[in-house]
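In this view, the complex is presented without one of its protein chains, the others remaining in place.
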Amino acid sequence: MTEQRNITIRVPVLARVEGEGALELETRGQDITTLRLRIFEPPRLFEKILEERDYSEVPEIVARICGICPVAYQMSAVHAFERLFGVDPGSWVRDMRRVLYCGEWVQSHALHIHLLAAPDLLGYDNAIAMARDHAEVVRRGLQLQALGNDLIRLFGARSVHPVGVRVGGFYHAPSRSDVAELYVRLLAAVPDAEALVRWAAALDLPAGEQRFVSVSLRHPAEYPMNAGRLTSSAGLDVAVEEFELHFAEQQVEHSTALYCLLKGRPYLVGPLARINLNLERLPAAVRVVLDESGILWPSRNPFHAIVARAAEIYYAVLEASRILKDYSVPAAPYTAVEPKAGVAIASTEAPRGMLWHRYDVNEDGRVVRARIVPPTSQNQARIEADLRHSLEAFGLDHSDDELRRRCEMVIRSYDPCISCATHFLDLRIERY
Amino acid sequence: MTPVAAGYKPQVAVHKFASCDGCQLAFLNLGEDLLLLSSLVEFVHFAEAGPVNPEAPVDIAFVEGSISTAKDVERIQLVRARSRFLVTIGACATAGGLQALRNLADGQAWIADIYAIPAYVESLMSSTAVAQHVKVDLELWGCPVSSRQLVAAVRALLFGVAPVEERDKVCMECKRSQIVCVMVAHGLPCMGPVTRTGCGALCPSFGRDCYACYGPAENPNTQALTRRLEGLGIAPAAIGRRFLSINNGAAPFTEAGLRLMHDHD
Amino acid sequence: METGFLPRGRFQGLLDALHRAGYRCFGPQVRDGAIVYAAVSASEDLPQGMRDHQSPGYYRLERTSSLRYFGWANGPQALKPLVFAPHEVLWRARRLPDGGIEFSTEPPSTDKLAVIGVRACDLAALALQDRHFLAAPQSDPHYAARRARLFVVAVHCSDPSDTCFCVSTGDGPQASAGFDLALSELDDGFLVESGTALGAGVAAALELEVVSAEARAAAARQIEAARERQHRRLPSRNLRAALFANLEHPRWEDVAGRCLACGNCTSVCPTCFCHAGIESPGLSGETSMHARAWDSCFTQGHSYINSVTVRSDTRARYRQWLTHKLGSWHEQFGRSGCVGCGRCISWCPVGIDITEEAGAVCAGAADE
Partner (left out) sequence: MNELLLPHEAEVVERVNESPTIFTLRLQFCDQSKHARYRFTPGQFNMLYLYGVGEVPISVVSDPQDDTLFDHTIRAVGRVTRGLAQLRVGDRLGIRGPYGHGWPLREAEGRDVLIITGGLGCAPAVSVINYVTRRRQHFGELVIVQGVKHADDLIWAERYRRWSTLEHTQVLVAADVGNTLWPWHVGRVTDLFSQMHIDPRKTIVMMCGPEGMMRIAVDRLRERGIDDSAMWLSMERSMQCAVGRCGHCQFGGKFVCRDGPVFNYAEIKVLLSVRGI
């Protein structure tokens, strides 16, 4: 029998997550009385900033919501406007957007795996400490991250808040020689990316299955990125325009992020959810490695997210090289657009999961109202549910330090991006 | 600063306030230089990368983000008190960021508009630059700052000298890169002539107009540029929005933007 | 020197001859909406049929059905970036383990380079840059290395733009010196003239035809027409006295209200030579590079001496530009620093016109 004790753990600043978050946990005996993932990132009120802005300014502004996944914000925004304005920018733009997004997946996932998550799993305080014993792993990770950044640079001139994306396409088409150079590097990175998946799968990850609903886009032909329908492992399959009919955000006292729930229940978005729902859309090379990982996919162990992330890096490297293989410079890298009044909605798959945008636009193409639902708010309820479950499974009789470590590890495995999670919308939609 | 004695690793902190985290990424995106950097300095506080020790005294503090809550106001004082050399990184810390737009609007109403229960949200009505609260030793402009800027600043401080301040206009970098001027050749409303160098003239190099993410250059003639943009057929309010964007809190841009908004109400 | 005729259909022969002589060829090309110098290997790379429309702060290209390769006036670049590089490492320093410093320098790569399509104004500007960078007692080794490898194929200007005024400065439209080869472009081909033995050697390989009297007359007429098309002019070829007598003229304040002080004029000017020293130490601190980069009298750093900026406002900076270019240049180089290429007028984002400003400040000054 373990001794009765009341634990209060506060992790005032969560390390190795993007943005500022904290955790509060109180237990009484074997019961968790309080468990709060607190997000105290001060609100930046982006939805208000967007009001009155011209549609053409939006890609620059929304990028600033998050420095880690600016491409995702730009992609959701441009697709929303193009859908409303009735513009099809054509296959070159569609392909290159995919390459750009691959760049962001690779850089974001590589950053998360190596600099944020792996130190947990291998028992180090941070990646720099870890690099002393695992120099090659860290170096491989940094190189993949750099490759992702350079892919973004190819289309965006810089990797954070890239400047190349516009509604209708791109400002600039990379030269063939620039593409050729990156193509060579992509090919060279294929074995590294494959090795990374095997390395991740071989990590000593905590076991344990949980019940949760996965949500991601699904596309009839592709692994989801810029297009598709909203689907869930519980059978949801709707157009992205119908998001508000099924998902609702609510505010809680302890957080500046709003919680997004699907029919009132927590759900998971992100790499694990995507893989769970889109296994058959992955190329054979990736599926083989996943099959050989010893993990049964779809997986119900949230810690497998790190393997999913590695698999998506592998996928993105293959996908970008597939597209860039026969690169040609188009006559124009964009299609001119004519604004229209109406509601612009789109959703794309940010590295951390589905990112939904809605803009109410007037006839001048100016934003009247904006609503953005980022992945972290969608995962927040799920993270709390996981924490509860994982702590109970782990056992509360561990030392405070061990408990704290375990909690952080759980949270981090969702790769929450707290900077994004600061600007969620009002609750008028609760009536649904 | 004094030069670093052999064997001593300067203590460095990276603090975050209201921001997108993109400027800190200039460290994490250093690639293998990140390992080299961590052999030269000791990161004692850098929450996103691991170490959390916000109160440790440090030689250099990098501050990202704007001051937008009452807690921030206290925290930045503490950061200042514990740091020998304080560097603001990025538009948020240096000029209040995009979010400083609320200073020009009704901040409380904005919060009420987004949050059903505004009382839960603890936020000042304003978002301000760090220098409005404490003494800043060096400002690195840019949204985001680049790894090159950070490395140059760290290197100078390791040598014990002040980093070079970049304050020329983007046009200078644009012409050094032999980019064809997009304003002259395409009639685009480029902000380069009033914007500070540092990015490498990225936007003109992509055939598009600069949108001033590096903030105002020294001696910016915002009125002459305004007249030029009007000549290109751009509506005054649209020109105003160009000034009141990423660096809306920087004085020359605030003035130029408000002038346009008010003149043409 | 010897003149011959190269039929249009054999223009590629010139490029081939230059390649055979070991030159990389740079020539005009359309890039990002302007005509710039870039590597060419085939005559198809050249801007056939292109013509330009320029006015203060304005530049646009138009495609016409003309067969000509050189029927346009200068774009934003001169020869300057090819000889006086916008950014160039001058030397490197290395910290030795014992605390010593080791310095090293290497001249830039000196691949032979032939530039095709150079105009008279730019040749005059090159001569001025030569005088500056190659002056005794010691020529600048980096400039000298870039300069020595240069082979110049000039083209007598047939289509000056609205902003050109080389007639007024006496530098064009006909190239009179400083080229290895010079071309007059006619619809059916080129008159080829060599200016140096090197040029004559290349010309000899072209199997030129005899020039007809008609062609010769057409070429002369064309230059005359180009001369007559120009309407801008400076009040005088030497404005030194007039400018320095007017250092407190109200026009300086007036232009300061319009000027962005962005440095575009000095950057596109083919004769401006100001540059700053840039030190870039590597992160490890073990090595450092010392470079020079184009600077401009419109920047603060140009006149900054600890805590004082000598020329702190745009009035003083614009005055420095104009009094130097059109005034003190005479003292330094025995002539004005302006060759009438008109770039600073076209490429000024707000269209400030040097001829107009000089005219306003020096009203009344006539040719001496």
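In this document, chain identifiers A, B and C correspond to the written order of the chains, with residue numbering beginning at 1 in each.
Criterion: a contact is a pair of C-beta atoms (placed from the backbone, for glycine too) under 8 Å apart; a residue touches a chain by one contact, two chains touch by 3 or more.
A quick note: this is a predicted structure, and the numbers were derived from the prediction, not measured.
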Partner chains on view for the chain not depicted: B, C
Selected from C:V36, C:A182 or C:C297 as touching the chain missing from the view: C:C297
Hidden-chain contact residue, picked from the options C:A39, C:A204, C:L247 or C:A363: C:L247
Option from C:A127, C:A218 or C:C274 whose C-beta touches the chain left out: C:C274
Contacts of subunit B with the absent chain, listed as residue ranges: 2-3, 155-156, 159-164
Subunit C, residues in touch with the chain not shown (by the definition above): 90-91, 93, 95, 99-103, 105-107, 132-133, 135, 138, 140-142, 244, 247-248, 273-277, 279, 281, 285, 288, 290, 292, 295, 297, 301-307, 310-313, 315-316, 319-320, 323-324, 327-332
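One rule holds for everything that comes next: only the chains that are shown with their structure count from here on.
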Distance from subunit C to subunit B - Cα centre to Cα centre, in angstrom: 37
Centroid distance [mean C-alpha coordinates] between subunit C and subunit A, Å: 51
Subunit A, residues touching no fewer than two other chains: none
Residues of subunit C whose C-beta touches two or more other chains: none
Contacting residues of subunit C [partner subunit B, same complex]: 31-34, 36, 57-60, 75-77, 81, 86-87, 257-264, 267-268, 280-285, 293-296, 299-301, 312-314, 346-350
Residue ranges of subunit B touching subunit A (in the complex, touch as defined): 16-26, 28-29, 31-32, 34-35, 38, 43, 47-52, 54, 68-69, 72, 97-99, 101-102, 105, 107, 110-111, 113-117, 120-123, 127, 143-144, 146, 199, 202-203, 205-208, 211, 213, 238, 241, 245-246
Of all residues in subunit B, those that touch subunit C in their complex: 33, 36-37, 40, 151-152, 154-156, 158-159, 167-169, 171-172, 175-186, 190, 192-194, 207, 218-219, 221, 223-225, 227-228
